[in-house]
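The complex appears here without one of its protein chains, the remainder shown in place.
Letters A and B name the chains as they come in the text, with residue numbers starting at 1 for each one.
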Amino acid sequence: MPIRWMWRALPVALITLLLSGCSLDGPQSTFSPAGPVAAEQLDLFMWTWYLSIPVMLLVGGVLVYVIVRYRRRRNDDTIPGQTHGNVLLEIAWTTIPVIIVILVAVPTVRSIFRLQSFVEAGDSDVVVNVTGHQWWWAFEYPQHGFTTANDMHVPVGAKIILHLDSADVLHAFWAPRLGGKVDLIPNQDNQLWLQADEEGVFYGQCAELCLGAHAYMRFRIVVQSQDEYESWVASFQAPEVQLVSSDPLVSQGRQLVASKGCIGCHTIDNYAEGVTVGQPNFPNLTNFGLRTSVGAGVLDATLDNVTAWIADPQSVKPGNRMPTLWTENDPNRDAEARAIAAYLLSLGATDTAADGGGHAAGLIADASTTPNVDGTARVGTAAGGN
Amino acid sequence: MSAHAAVTTHDAATGGIVTESGFRSTRLPDVKLLMWVFLASDCMFFGSLIGTYLAYHNRSLTGPFPVDVLDIPLTTVSTFVLLMSSFLMVLALHALRNDDIPKFRLWTLGVAVFGSIFLGFQVYEFVHFVNAGLSIHQNLFGTTFFILTGTHGIHVTVGVLWLLSILVASYRRPTSSKDAVYLEIAGLYWHFVDIVWIVIFTVVYLVEFV
Partner (left out) sequence: MATTTHADHKVASQLLRRPTWRNGIGSWLTTVDHKRLGILYILTSFTFMGAASIEAFIMRLQLMRPGQQLVSPDTFNQLFTMHGVTMVFLAIMPLAIGFANYFVPLQIGARDLAFPRLNSFGYWVYAMGGLMIYTSFFLGGAPDVGWVAYAPLTSLSANPGLGVDFYMFGLFISGIGTTATAMNLIVTIVNMRAPGMTFMRMPVFVWMMLVTSFMIIFAFPPLTIALLQVILDRTFGTLFYVPAMGALPILWQHLFWIFGHPEVYIIILPAFGMISEMIPTFARKPLFGYPVMVLASILIAFMGFAVWTHHMFTTGLGPVVNTAFSLTSFIIGIPTGVKIFNWLGTLWGGSIRFTVSTLYCIAFLITFTLGGITGIMVAMPTFDAQAHDTYFVVAHFHYVMGGGALLTFLGALYYWFPKMTGKMLNEAVGKWAFAFVAVGFHMIFFPQHIAGLLGMPRRIQTYPAGIGLEVWNFMSTFGTFIMAVGLVLVFGSVIYGLRKGRPAGNDPWDARTLEWATTSPPPYYNFDTQPVVNSIDAFWADKYPESLHVERVDPAEGRKYEGSHGIHVPGQSWYPILASSAIIVGSYGLMYDNWILAIVSGFFFIFTIFGWAFEGVGGHHVHPEVEGHGA
(Lines give C-alpha, C1' and ligand atoms only; values in the text may rest on other atoms or scores of the structure.)
Protein backbone atom coordinates (compact mmCIF):
# COMPACT_ATOMS: atom_id res chain seq x y z
CA MET A 1 0.00 0.00 0.00
CA PRO A 2 1.84 3.08 -1.17
CA ILE A 3 -0.13 5.46 1.01
CA ARG A 4 1.83 4.47 4.12
CA TRP A 5 4.28 7.24 3.43
CA MET A 6 1.52 9.77 3.85
CA TRP A 7 1.47 8.87 7.53
CA ARG A 8 4.66 10.85 7.76
CA ALA A 9 2.73 13.93 6.82
CA LEU A 10 0.80 13.58 10.05
CA PRO A 11 3.39 14.87 12.49
CA VAL A 12 4.36 17.63 10.12
CA ALA A 13 0.74 18.70 9.89
CA LEU A 14 0.39 18.50 13.64
CA ILE A 15 3.45 20.62 14.07
CA THR A 16 2.27 23.23 11.63
CA LEU A 17 -0.99 23.37 13.53
CA LEU A 18 0.79 23.79 16.78
CA LEU A 19 3.21 26.27 15.33
CA SER A 20 0.38 28.57 14.51
CA GLY A 21 -0.63 28.46 18.15
CA CYS A 22 2.84 28.46 19.67
CA SER A 23 5.04 31.45 19.82
CA LEU A 24 8.65 31.28 18.81
CA ASP A 25 9.55 34.16 21.08
CA GLY A 26 11.24 33.72 24.40
CA PRO A 27 13.94 35.16 26.59
CA GLN A 28 16.48 32.73 25.10
CA SER A 29 15.10 32.54 21.59
CA THR A 30 17.14 33.09 18.45
CA PHE A 31 13.89 34.18 16.83
CA SER A 32 13.73 37.31 19.01
CA PRO A 33 16.95 39.13 18.20
CA ALA A 34 17.61 42.21 20.32
CA GLY A 35 20.76 43.33 18.61
CA PRO A 36 22.51 43.45 15.23
CA VAL A 37 24.55 40.28 15.66
CA ALA A 38 21.59 38.05 16.45
CA ALA A 39 19.53 39.82 13.82
CA GLU A 40 22.05 39.11 11.07
CA GLN A 41 22.37 35.50 12.18
CA LEU A 42 18.61 35.09 12.03
CA ASP A 43 18.52 36.71 8.60
CA LEU A 44 20.95 34.12 7.28
CA PHE A 45 18.79 31.36 8.67
CA MET A 46 15.65 32.79 7.10
CA TRP A 47 17.43 33.20 3.77
CA THR A 48 18.40 29.51 3.64
CA TRP A 49 14.97 28.56 4.90
CA TYR A 50 13.39 30.35 1.95
CA LEU A 51 15.88 28.82 -0.48
CA SER A 52 15.17 25.36 0.85
CA ILE A 53 11.43 25.56 0.28
CA PRO A 54 11.62 25.08 -3.50
CA VAL A 55 14.12 22.26 -2.96
CA MET A 56 11.78 20.46 -0.59
CA LEU A 57 8.84 21.06 -2.91
CA LEU A 58 10.79 19.76 -5.88
CA VAL A 59 12.05 16.59 -4.21
CA GLY A 60 8.73 15.97 -2.50
CA GLY A 61 6.78 16.71 -5.62
CA VAL A 62 8.83 14.46 -7.86
CA LEU A 63 8.59 11.71 -5.28
CA VAL A 64 4.81 11.94 -5.09
CA TYR A 65 4.54 11.99 -8.87
CA VAL A 66 6.83 9.03 -9.31
CA ILE A 67 5.05 6.97 -6.67
CA VAL A 68 1.69 7.54 -8.26
CA ARG A 69 2.61 7.43 -11.91
CA TYR A 70 5.12 4.58 -11.91
CA ARG A 71 3.70 2.21 -9.35
CA ARG A 72 3.56 -1.33 -10.61
CA ARG A 73 0.07 -2.17 -11.76
CA ARG A 74 -1.40 -5.49 -10.72
CA ASN A 75 0.12 -8.45 -12.59
CA ASP A 76 2.06 -6.15 -14.89
CA ASP A 77 5.35 -7.89 -15.53
CA THR A 78 6.70 -5.79 -18.37
CA ILE A 79 10.25 -4.72 -17.81
CA PRO A 80 10.55 -0.95 -18.08
CA GLY A 81 13.14 0.57 -20.40
CA GLN A 82 16.54 0.10 -18.76
CA THR A 83 17.66 3.73 -18.98
CA HIS A 84 21.19 4.18 -17.74
CA GLY A 85 21.33 7.94 -17.42
CA ASN A 86 21.15 11.28 -19.17
CA VAL A 87 24.10 13.63 -19.43
CA LEU A 88 22.06 16.78 -19.81
CA LEU A 89 20.05 16.02 -16.71
CA GLU A 90 23.23 15.36 -14.76
CA ILE A 91 24.61 18.71 -15.84
CA ALA A 92 21.38 20.46 -14.98
CA TRP A 93 21.01 18.98 -11.57
CA THR A 94 24.61 19.63 -10.74
CA THR A 95 24.41 23.24 -11.87
CA ILE A 96 21.35 24.06 -9.82
CA PRO A 97 22.90 23.01 -6.49
CA VAL A 98 26.02 24.95 -7.43
CA ILE A 99 23.91 28.06 -7.93
CA ILE A 100 22.14 27.53 -4.63
CA VAL A 101 25.48 27.10 -2.90
CA ILE A 102 26.71 30.37 -4.36
CA LEU A 103 23.53 32.10 -3.25
CA VAL A 104 24.13 30.87 0.27
CA ALA A 105 27.89 31.34 0.31
CA VAL A 106 28.02 35.00 -0.63
CA PRO A 107 26.02 36.42 2.28
CA THR A 108 27.62 33.84 4.55
CA VAL A 109 31.17 34.97 3.86
CA ARG A 110 30.18 38.60 4.20
CA SER A 111 28.64 37.92 7.59
CA ILE A 112 31.66 35.94 8.77
CA PHE A 113 33.95 38.90 8.28
CA ARG A 114 31.42 41.32 9.67
CA LEU A 115 30.64 39.36 12.81
CA GLN A 116 33.71 37.22 13.52
CA SER A 117 36.67 39.42 12.76
CA PHE A 118 38.87 40.56 15.56
CA VAL A 119 37.69 43.88 16.99
CA GLU A 120 39.89 46.51 18.62
CA ALA A 121 38.06 48.00 21.56
CA GLY A 122 37.22 51.64 21.12
CA ASP A 123 36.59 54.16 23.89
CA SER A 124 32.83 53.89 23.73
CA ASP A 125 32.93 50.10 23.73
CA VAL A 126 32.40 48.06 26.85
CA VAL A 127 35.03 45.43 27.52
CA VAL A 128 34.31 42.44 29.75
CA ASN A 129 36.75 39.64 30.50
CA VAL A 130 34.72 36.49 30.96
CA THR A 131 36.23 33.56 32.79
CA GLY A 132 34.29 30.33 32.87
CA HIS A 133 34.39 28.22 35.98
CA GLN A 134 32.59 25.05 36.84
CA TRP A 135 29.69 26.18 37.08
CA TRP A 136 29.56 29.98 37.17
CA TRP A 137 30.82 33.01 35.29
CA ALA A 138 33.32 35.61 36.41
CA PHE A 139 32.88 38.97 34.70
CA GLU A 140 35.77 41.38 35.02
CA TYR A 141 35.44 44.96 33.80
CA PRO A 142 39.07 46.01 33.09
CA GLN A 143 38.06 49.52 32.05
CA HIS A 144 36.59 50.11 35.51
CA GLY A 145 38.70 47.83 37.65
CA PHE A 146 36.19 45.52 39.29
CA THR A 147 34.93 41.97 39.06
CA THR A 148 31.47 40.55 39.47
CA ALA A 149 29.77 37.26 38.67
CA ASN A 150 26.82 35.82 36.71
CA ASP A 151 25.02 39.12 36.01
CA MET A 152 26.56 41.26 33.30
CA HIS A 153 25.32 44.82 32.99
CA VAL A 154 25.85 46.73 29.75
CA PRO A 155 24.55 49.99 28.34
CA VAL A 156 22.05 49.84 25.51
CA GLY A 157 23.43 50.46 22.04
CA ALA A 158 27.08 50.05 22.93
CA LYS A 159 29.39 47.47 21.42
CA ILE A 160 30.30 44.85 24.00
CA ILE A 161 33.64 43.14 23.53
CA LEU A 162 34.07 39.95 25.49
CA HIS A 163 37.35 38.19 26.08
CA LEU A 164 36.71 34.58 26.89
CA ASP A 165 38.92 32.28 28.93
CA SER A 166 38.37 29.30 31.17
CA ALA A 167 39.77 28.45 34.56
CA ASP A 168 39.18 24.74 34.16
CA VAL A 169 37.43 22.91 31.33
CA LEU A 170 35.67 24.01 28.16
CA HIS A 171 32.58 26.21 28.43
CA ALA A 172 30.66 28.29 25.90
CA PHE A 173 29.07 31.73 26.31
CA TRP A 174 25.68 31.94 24.68
CA ALA A 175 23.06 34.68 24.98
CA PRO A 176 20.81 33.81 22.01
CA ARG A 177 18.83 37.02 21.81
CA LEU A 178 22.05 38.99 21.45
CA GLY A 179 24.15 36.66 19.33
CA GLY A 180 25.70 33.27 18.79
CA LYS A 181 28.12 31.53 21.08
CA VAL A 182 31.88 31.31 21.38
CA ASP A 183 33.78 28.68 23.36
CA LEU A 184 35.85 29.34 26.46
CA ILE A 185 39.04 27.33 26.08
CA PRO A 186 41.96 27.26 28.54
CA ASN A 187 45.13 28.76 27.07
CA GLN A 188 43.18 30.38 24.29
CA ASP A 189 41.94 33.96 24.37
CA ASN A 190 38.73 34.03 22.33
CA GLN A 191 36.80 37.17 21.52
CA LEU A 192 33.09 37.70 21.00
CA TRP A 193 31.41 40.98 20.25
CA LEU A 194 27.73 41.64 20.90
CA GLN A 195 25.45 44.59 21.01
CA ALA A 196 22.05 45.07 22.60
CA ASP A 197 19.70 47.59 21.05
CA GLU A 198 16.88 47.11 23.56
CA GLU A 199 16.84 47.46 27.30
CA GLY A 200 15.90 44.43 29.34
CA VAL A 201 17.22 41.24 30.81
CA PHE A 202 18.52 38.63 28.39
CA TYR A 203 19.15 35.05 29.37
CA GLY A 204 22.22 33.03 28.55
CA GLN A 205 23.49 29.57 29.21
CA CYS A 206 26.68 27.57 29.01
CA ALA A 207 26.62 25.62 25.77
CA GLU A 208 29.61 23.32 26.07
CA LEU A 209 29.50 20.24 28.28
CA CYS A 210 31.41 20.93 31.47
CA LEU A 211 30.09 17.99 33.52
CA GLY A 212 28.38 18.29 36.87
CA ALA A 213 25.98 21.20 36.95
CA HIS A 214 26.46 22.15 33.29
CA ALA A 215 22.69 22.35 32.74
CA TYR A 216 22.50 24.92 35.53
CA MET A 217 25.37 27.15 34.44
CA ARG A 218 23.38 30.13 33.25
CA PHE A 219 23.82 33.88 33.29
CA ARG A 220 21.94 37.06 32.56
CA ILE A 221 22.80 40.17 30.62
CA VAL A 222 21.08 43.25 31.99
CA VAL A 223 20.88 45.99 29.37
CA GLN A 224 20.28 49.43 30.82
CA SER A 225 20.31 53.06 29.80
CA GLN A 226 23.70 54.74 29.86
CA ASP A 227 22.88 56.48 33.15
CA GLU A 228 21.71 53.41 34.92
CA TYR A 229 24.74 51.53 33.68
CA GLU A 230 27.09 54.18 34.96
CA SER A 231 25.51 54.21 38.38
CA TRP A 232 25.82 50.41 38.45
CA VAL A 233 29.51 50.70 37.62
CA ALA A 234 29.95 53.39 40.26
CA SER A 235 28.43 51.18 42.91
CA PHE A 236 31.20 48.67 42.25
CA GLN A 237 34.01 51.13 42.15
CA ALA A 238 33.02 52.43 45.55
CA PRO A 239 31.03 49.69 47.19
CA GLU A 240 28.95 50.79 50.09
CA VAL A 241 30.10 49.29 53.35
CA GLN A 242 27.51 48.93 56.11
CA LEU A 243 28.74 47.43 59.31
CA VAL A 244 25.40 47.54 61.11
CA SER A 245 21.88 47.65 59.85
CA SER A 246 18.54 48.76 61.21
CA ASP A 247 17.21 45.37 60.24
CA PRO A 248 18.28 42.75 62.84
CA LEU A 249 18.03 39.99 60.25
CA VAL A 250 20.58 41.73 58.06
CA SER A 251 22.91 42.32 60.98
CA GLN A 252 22.66 38.72 62.02
CA GLY A 253 23.40 37.75 58.44
CA ARG A 254 26.54 39.82 58.42
CA GLN A 255 27.80 38.03 61.47
CA LEU A 256 26.97 34.67 59.97
CA VAL A 257 28.85 35.21 56.71
CA ALA A 258 31.94 35.35 58.85
CA SER A 259 31.11 32.62 61.37
CA LYS A 260 29.86 30.16 58.76
CA GLY A 261 32.95 30.75 56.63
CA CYS A 262 31.35 32.36 53.58
CA ILE A 263 33.97 35.08 53.37
CA GLY A 264 36.67 32.43 53.44
CA CYS A 265 35.88 31.91 49.77
CA HIS A 266 33.62 34.68 48.52
CA THR A 267 34.89 38.22 48.00
CA ILE A 268 32.43 40.77 49.42
CA ASP A 269 33.74 44.31 49.14
CA ASN A 270 30.76 45.61 51.13
CA TYR A 271 31.79 43.57 54.13
CA ALA A 272 34.38 45.86 55.64
CA GLU A 273 36.33 48.97 54.85
CA GLY A 274 39.83 48.46 53.50
CA VAL A 275 39.83 44.70 54.07
CA THR A 276 39.70 42.22 51.24
CA VAL A 277 37.95 39.00 52.13
CA GLY A 278 37.56 35.85 50.11
CA GLN A 279 39.64 34.49 47.25
CA PRO A 280 39.70 35.30 43.55
CA ASN A 281 38.57 31.91 42.22
CA PHE A 282 35.13 31.99 43.79
CA PRO A 283 32.03 33.95 42.78
CA ASN A 284 32.32 37.58 43.81
CA LEU A 285 29.31 38.58 45.90
CA THR A 286 29.88 42.33 46.09
CA ASN A 287 26.65 44.27 45.67
CA PHE A 288 24.68 41.05 45.62
CA GLY A 289 21.51 43.04 46.17
CA LEU A 290 21.78 44.23 42.59
CA ARG A 291 21.69 40.70 41.19
CA THR A 292 18.72 39.29 39.32
CA SER A 293 19.53 35.68 39.99
CA VAL A 294 21.23 33.31 42.37
CA GLY A 295 23.23 30.18 41.60
CA ALA A 296 24.29 31.52 38.20
CA GLY A 297 21.00 32.20 36.56
CA VAL A 298 19.17 29.30 38.09
CA LEU A 299 16.66 31.12 40.30
CA ASP A 300 15.48 34.68 40.56
CA ALA A 301 17.13 36.47 43.49
CA THR A 302 14.19 36.69 45.81
CA LEU A 303 14.56 36.29 49.56
CA ASP A 304 12.96 32.87 49.51
CA ASN A 305 15.06 31.63 46.62
CA VAL A 306 18.34 32.86 48.04
CA THR A 307 17.42 31.30 51.37
CA ALA A 308 16.68 27.99 49.70
CA TRP A 309 19.98 28.15 47.87
CA ILE A 310 22.07 28.85 50.92
CA ALA A 311 20.26 26.29 53.04
CA ASP A 312 20.65 23.44 50.55
CA PRO A 313 22.53 24.29 47.37
CA GLN A 314 22.38 20.74 46.01
CA SER A 315 18.63 20.76 45.85
CA VAL A 316 18.71 23.84 43.65
CA LYS A 317 21.73 22.98 41.52
CA PRO A 318 22.75 19.32 41.80
CA GLY A 319 26.48 18.78 41.50
CA ASN A 320 27.66 22.32 42.21
CA ARG A 321 30.56 23.18 44.54
CA MET A 322 28.80 25.20 47.24
CA PRO A 323 29.26 23.35 50.50
CA THR A 324 26.24 22.47 52.55
CA LEU A 325 26.73 24.50 55.71
CA TRP A 326 24.22 22.80 57.97
CA THR A 327 23.22 19.21 58.54
CA GLU A 328 19.80 18.35 57.30
CA ASN A 329 18.05 18.37 60.65
CA ASP A 330 19.87 21.34 62.11
CA PRO A 331 17.04 23.46 63.61
CA ASN A 332 18.96 26.68 62.98
CA ARG A 333 19.35 26.09 59.30
CA ASP A 334 16.37 27.90 57.84
CA ALA A 335 16.59 30.92 60.09
CA GLU A 336 20.32 31.35 59.64
CA ALA A 337 20.12 30.85 55.89
CA ARG A 338 17.42 33.48 55.77
CA ALA A 339 19.55 35.90 57.68
CA ILE A 340 22.49 35.43 55.36
CA ALA A 341 20.17 35.84 52.38
CA ALA A 342 18.80 39.05 53.81
CA TYR A 343 22.29 40.38 54.35
CA LEU A 344 23.41 39.52 50.83
CA LEU A 345 20.32 41.05 49.27
CA SER A 346 20.99 44.24 51.21
CA LEU A 347 24.39 44.72 49.62
CA GLY A 348 24.40 47.61 47.18
CA ALA A 349 20.64 47.97 47.29
CA THR A 350 19.30 51.47 47.79
CA ASP A 351 17.33 50.41 50.91
CA THR A 352 18.22 47.71 53.32
CA ALA A 353 14.80 46.11 53.63
CA ALA A 354 14.87 42.36 53.95
CA ASP A 355 12.88 41.97 50.79
CA GLY A 356 15.78 42.92 48.62
CA GLY A 357 15.15 46.54 47.77
CA GLY A 358 13.84 48.42 44.80
CA HIS A 359 16.59 48.17 42.23
CA ALA A 360 16.87 44.46 41.88
CA ALA A 361 13.16 43.99 42.44
CA GLY A 362 12.39 46.04 39.39
CA LEU A 363 14.75 44.02 37.27
CA ILE A 364 13.39 40.73 38.48
CA ALA A 365 9.85 41.81 37.83
CA ASP A 366 10.93 42.77 34.33
CA ALA A 367 12.78 39.61 33.67
CA SER A 368 9.99 37.14 33.13
CA THR A 369 7.47 35.08 34.94
CA THR A 370 10.02 32.32 35.14
CA PRO A 371 9.06 29.73 37.68
CA ASN A 372 11.72 28.06 39.75
CA VAL A 373 13.91 25.43 38.21
CA ASP A 374 11.91 22.63 39.74
CA GLY A 375 8.79 23.86 38.03
CA THR A 376 7.13 25.33 41.10
CA ALA A 377 5.90 28.88 40.92
CA ARG A 378 8.04 31.55 42.48
CA VAL A 379 7.07 32.10 46.05
CA GLY A 380 6.31 35.77 46.38
CA THR A 381 7.88 38.57 44.43
CA ALA A 382 10.77 40.67 45.53
CA ALA A 383 8.61 43.60 46.34
CA GLY A 384 6.15 41.81 48.56
CA GLY A 385 8.23 38.93 49.86
CA ASN A 386 7.31 37.03 53.00
CA MET B 1 37.97 -35.73 -9.42
CA SER B 2 37.38 -34.54 -12.94
CA ALA B 3 40.33 -33.98 -15.18
CA HIS B 4 40.43 -30.28 -15.90
CA ALA B 5 42.55 -28.84 -18.63
CA ALA B 6 45.52 -26.79 -17.52
CA VAL B 7 44.03 -23.67 -15.97
CA THR B 8 46.17 -20.76 -16.99
CA THR B 9 43.17 -18.81 -18.16
CA HIS B 10 43.42 -15.12 -17.68
CA ASP B 11 40.55 -12.72 -17.95
CA ALA B 12 40.82 -10.17 -20.73
CA ALA B 13 38.44 -7.71 -19.06
CA THR B 14 40.18 -7.33 -15.74
CA GLY B 15 43.61 -8.71 -16.55
CA GLY B 16 43.21 -11.18 -13.76
CA ILE B 17 44.55 -14.71 -13.49
CA VAL B 18 43.86 -17.96 -11.72
CA THR B 19 46.08 -18.57 -8.72
CA GLU B 20 46.40 -21.27 -6.10
CA SER B 21 43.86 -19.48 -3.96
CA GLY B 22 41.37 -18.97 -6.78
CA PHE B 23 40.73 -16.28 -9.34
CA ARG B 24 42.39 -12.92 -8.75
CA SER B 25 41.40 -9.80 -10.67
CA THR B 26 44.89 -8.25 -10.61
CA ARG B 27 48.44 -9.59 -10.60
CA LEU B 28 49.09 -8.08 -7.19
CA PRO B 29 49.48 -10.70 -4.46
CA ASP B 30 46.90 -10.19 -1.72
CA VAL B 31 49.46 -9.74 1.05
CA LYS B 32 51.32 -7.11 -0.88
CA LEU B 33 48.18 -5.07 -1.45
CA LEU B 34 47.37 -5.47 2.23
CA MET B 35 50.78 -4.15 3.21
CA TRP B 36 50.43 -1.11 0.97
CA VAL B 37 47.03 -0.34 2.45
CA PHE B 38 48.41 -0.79 5.95
CA LEU B 39 51.29 1.57 5.22
CA ALA B 40 48.88 4.18 3.87
CA SER B 41 47.06 3.99 7.18
CA ASP B 42 50.33 4.13 9.11
CA CYS B 43 51.15 7.37 7.29
CA MET B 44 48.19 9.02 8.97
CA PHE B 45 49.24 7.46 12.26
CA PHE B 46 52.69 9.02 12.17
CA GLY B 47 51.31 12.15 10.55
CA SER B 48 49.13 12.74 13.59
CA LEU B 49 52.07 12.23 15.98
CA ILE B 50 54.30 14.53 13.94
CA GLY B 51 51.48 17.05 13.73
CA THR B 52 51.16 16.97 17.50
CA TYR B 53 54.90 17.50 17.86
CA LEU B 54 54.74 20.51 15.56
CA ALA B 55 51.66 21.96 17.28
CA TYR B 56 53.51 21.86 20.60
CA HIS B 57 56.84 23.04 19.25
CA ASN B 58 58.16 25.96 21.32
CA ARG B 59 55.26 25.69 23.74
CA SER B 60 57.15 24.07 26.59
CA LEU B 61 56.95 26.20 29.71
CA THR B 62 60.16 24.90 31.21
CA GLY B 63 63.32 23.16 29.95
CA PRO B 64 65.17 21.13 28.94
CA PHE B 65 64.49 22.44 25.46
CA PRO B 66 65.45 20.70 22.22
CA VAL B 67 68.68 22.62 21.69
CA ASP B 68 69.78 21.62 25.18
CA VAL B 69 69.69 17.89 24.61
CA LEU B 70 69.56 16.95 20.93
CA ASP B 71 72.82 15.57 19.64
CA ILE B 72 72.97 15.88 15.85
CA PRO B 73 76.26 14.05 15.22
CA LEU B 74 75.15 11.05 17.26
CA THR B 75 71.74 10.88 15.65
CA THR B 76 73.30 11.27 12.20
CA VAL B 77 75.25 8.09 12.82
CA SER B 78 72.17 6.17 13.93
CA THR B 79 70.25 7.49 10.93
CA PHE B 80 73.00 6.28 8.67
CA VAL B 81 72.84 2.86 10.30
CA LEU B 82 69.11 2.68 9.64
CA LEU B 83 69.58 3.76 6.04
CA MET B 84 72.22 1.08 5.57
CA SER B 85 69.84 -1.48 6.98
CA SER B 86 67.40 -0.63 4.21
CA PHE B 87 70.13 -1.25 1.69
CA LEU B 88 70.77 -4.67 3.22
CA MET B 89 67.05 -5.32 2.97
CA VAL B 90 67.22 -4.79 -0.77
CA LEU B 91 70.11 -7.22 -0.97
CA ALA B 92 68.21 -9.81 1.05
CA LEU B 93 65.20 -9.67 -1.24
CA HIS B 94 67.35 -9.83 -4.31
CA ALA B 95 69.12 -12.88 -2.96
CA LEU B 96 65.89 -14.67 -2.13
CA ARG B 97 64.44 -13.92 -5.54
CA ASN B 98 67.51 -15.59 -7.04
CA ASP B 99 67.16 -18.59 -4.69
CA ASP B 100 70.48 -17.72 -3.03
CA ILE B 101 69.36 -18.86 0.40
CA PRO B 102 72.64 -18.44 2.31
CA LYS B 103 72.95 -14.84 1.14
CA PHE B 104 69.28 -14.19 1.87
CA ARG B 105 69.84 -15.40 5.44
CA LEU B 106 73.00 -13.32 5.82
CA TRP B 107 71.48 -10.07 4.62
CA THR B 108 68.26 -10.60 6.57
CA LEU B 109 70.32 -11.11 9.71
CA GLY B 110 72.21 -7.98 8.76
CA VAL B 111 69.02 -5.93 8.60
CA ALA B 112 67.99 -7.19 12.01
CA VAL B 113 71.41 -6.43 13.46
CA PHE B 114 71.55 -2.93 12.02
CA GLY B 115 68.02 -2.30 13.20
CA SER B 116 69.04 -3.39 16.67
CA ILE B 117 72.05 -1.09 16.57
CA PHE B 118 69.70 1.76 15.71
CA LEU B 119 67.52 0.80 18.66
CA GLY B 120 70.61 0.71 20.84
CA PHE B 121 71.40 4.27 19.86
CA GLN B 122 67.81 5.24 20.68
CA VAL B 123 68.02 3.67 24.11
CA TYR B 124 71.29 5.42 24.79
CA GLU B 125 69.80 8.73 23.71
CA PHE B 126 66.69 8.27 25.85
CA VAL B 127 68.73 7.45 28.92
CA HIS B 128 70.93 10.46 28.31
CA PHE B 129 67.90 12.74 27.98
CA VAL B 130 66.30 11.41 31.14
CA ASN B 131 69.52 12.04 33.02
CA ALA B 132 69.47 15.58 31.68
CA GLY B 133 66.05 16.07 33.25
CA LEU B 134 63.82 15.46 30.24
CA SER B 135 61.04 12.99 30.97
CA ILE B 136 57.62 12.41 29.47
CA HIS B 137 56.04 14.58 32.12
CA GLN B 138 58.67 17.26 32.36
CA ASN B 139 57.39 19.47 29.58
CA LEU B 140 55.62 19.32 26.23
CA PHE B 141 58.88 18.65 24.41
CA GLY B 142 59.48 15.61 26.58
CA THR B 143 55.96 14.32 26.07
CA THR B 144 55.84 14.76 22.32
CA PHE B 145 59.44 13.77 21.64
CA PHE B 146 59.43 10.53 23.57
CA ILE B 147 56.03 9.40 22.32
CA LEU B 148 56.85 10.18 18.69
CA THR B 149 60.28 8.59 18.63
CA GLY B 150 59.15 5.85 21.00
CA THR B 151 56.33 4.87 18.66
CA HIS B 152 58.82 4.76 15.83
CA GLY B 153 61.14 2.66 17.96
CA ILE B 154 58.34 0.20 18.63
CA HIS B 155 57.77 -0.05 14.89
CA VAL B 156 61.47 -0.80 14.40
CA THR B 157 61.37 -3.41 17.14
CA VAL B 158 58.40 -5.13 15.53
CA GLY B 159 60.30 -5.13 12.26
CA VAL B 160 63.40 -6.67 13.84
CA LEU B 161 61.34 -9.41 15.48
CA TRP B 162 59.56 -10.03 12.19
CA LEU B 163 62.80 -10.40 10.27
CA LEU B 164 64.30 -12.68 12.89
CA SER B 165 61.15 -14.82 12.68
CA ILE B 166 61.55 -15.06 8.92
CA LEU B 167 65.18 -16.00 9.43
CA VAL B 168 64.40 -18.72 11.98
CA ALA B 169 61.53 -20.02 9.87
CA SER B 170 63.87 -20.38 6.92
CA TYR B 171 65.75 -23.04 8.87
CA ARG B 172 62.65 -24.94 9.86
CA ARG B 173 60.86 -25.24 6.59
CA PRO B 174 61.94 -25.25 2.95
CA THR B 175 62.38 -21.68 1.74
CA SER B 176 62.74 -20.60 -1.85
CA SER B 177 62.03 -17.75 -4.22
CA LYS B 178 58.37 -18.82 -4.17
CA ASP B 179 58.20 -17.26 -0.70
CA ALA B 180 59.75 -14.00 -1.83
CA VAL B 181 56.52 -12.05 -1.46
CA TYR B 182 56.60 -12.58 2.30
CA LEU B 183 60.05 -11.07 2.54
CA GLU B 184 59.02 -8.36 0.12
CA ILE B 185 56.22 -7.16 2.36
CA ALA B 186 58.56 -7.16 5.36
CA GLY B 187 60.85 -5.08 3.20
CA LEU B 188 58.10 -2.62 2.34
CA TYR B 189 57.36 -2.23 6.02
CA TRP B 190 61.04 -1.75 6.80
CA HIS B 191 61.54 0.89 4.12
CA PHE B 192 58.46 2.72 5.35
CA VAL B 193 59.79 2.81 8.89
CA ASP B 194 63.05 4.11 7.49
CA ILE B 195 61.35 6.90 5.56
CA VAL B 196 59.36 7.89 8.62
CA TRP B 197 62.62 8.19 10.50
CA ILE B 198 63.98 10.53 7.83
CA VAL B 199 60.96 12.76 8.34
CA ILE B 200 61.30 12.65 12.13
CA PHE B 201 65.00 13.35 11.95
CA THR B 202 64.33 16.39 9.81
CA VAL B 203 61.38 17.78 11.69
CA VAL B 204 62.65 17.14 15.21
CA TYR B 205 66.43 17.31 14.97
CA LEU B 206 67.64 19.19 11.92
CA VAL B 207 65.03 21.95 12.10
CA GLU B 208 66.32 22.97 15.56
CA PHE B 209 69.73 23.77 14.25
CA VAL B 210 68.96 25.49 10.99
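The rule we apply is simple: contacts are C-beta pairs under 8 Å (C-beta built on N, C-alpha and C of every residue); 3 or more make two chains touch, one makes a residue touch a chain.
Quantities reported herein were computed from a predicted structural model and do not represent experimental measurements.
Remark: the omitted chain is touched by one listed residue; of A:P97, A:P248 or A:P323 this is A:P97. Within the whole complex, the absent chain has one touching residue among A:A34, A:A196 or A:A213, and that is A:A213. Residues of subunit A in touch with the missing chain: 1-2, 4-5, 7-8, 10-12, 14-15, 18, 22-31, 38, 40-42, 44-45, 48-49, 52, 55-56, 59-60, 62-63, 66-67, 70-72, 76, 78-86, 89-90, 93-94, 97-98, 101, 104-105, 108-109, 111-113, 115-118, 164, 168-170, 172, 174, 176, 179-183, 185-188, 190-191, 203, 205-215, 218, 318-319, 368-375. Residues touching the missing chain, restricted to subunit B, are 1-2, 4, 7, 9, 11, 13-14, 16, 18-26, 28, 30, 33-34, 37-38, 40-42, 44-45, 47-49, 51-52, 55-56, 59-61, 136-137, 139-140, 142-144, 147, 165, 169, 172-173 (touch as defined at the top).
Assume only the chains that are shown with their structure count from here on.
Centre-to-centre separation of subunit A and subunit B, using mean CA positions: 54 Å.
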